[in-house]
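The full complex has more chains than appear here; those shown keep their coordinates.
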């Protein structure tokens, strides 16, 4: 499964997406946050742990209890600052 | 009717207004807003978006506005990429039979767009360093006064 990241998270990661093996799909957003934090180093883990970092599933913001399946489009990003 | 455009090239608000669809029979009011890059201490601004979700999110905000006020057409054009002080960042136009619906919906769309559309700003200071812009508490307060969960707009 593919996880998109934007803005500060993209900069910290040095890439705009993370590819996870398809067998690795966590049950929900909270589990995905933990999985990514383990694999991607302290700076990224710390940024991802910020409660202000949003997760969007299929282009809608969801909370940490939201369940996941491998075919969804998943993204993490900091608070929006448009307009 | 709603139109949302994410624009990587210069935005001309007067062209947006000139081409804004109207009906001679029942469009009595067009309220519009343009936001500009302010040059105070910054030499440039860069805007990043989430292709697909940004447009979808702004469309949902327009749909929320349509359920609250009898609006005819709403249009949002938002810049992405690198901008200079004085450049237009965003244009919002709303038409209606009467002015109060057009004003309210236009302000509502801007308030929600600020906090619920996936767009991120970086500023370049006078020394040439880029800094991410922090989300403003004031913007969240403005969005909340419309009494809706802001991130589900």
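For reference, chains read A and B in written order, and residue numbers begin at 1 within each chain.
Convention: a residue touches a chain if its C-beta (ideal position, glycine included) is under 8 Å from a C-beta of that chain, and two chains touch if they have at least 3 such contacts.
Since the model is a prediction, treat every value here as computed from it, not as a measurement.
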Written as a formula, what is the chain make-up of the whole complex?
A x2, B x2
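To be clear about the criterion, only the chains that are shown with their structure count from here on.
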Report the inter-chain centroid distance for subunit A and subunit B in whole angstrom, where each centroid is the mean of the CA atoms.
26
For the subunit A and subunit B complex, residues of the former touching the latter:
4, 6-8, 10, 52, 54, 56, 59-61, 75, 77-83
Residues on subunit B engaged by subunit A in the complex (per definition of touch):
35, 47-50, 52-54, 56-57, 78, 89-90, 110, 113-121, 132-136, 139, 151-152
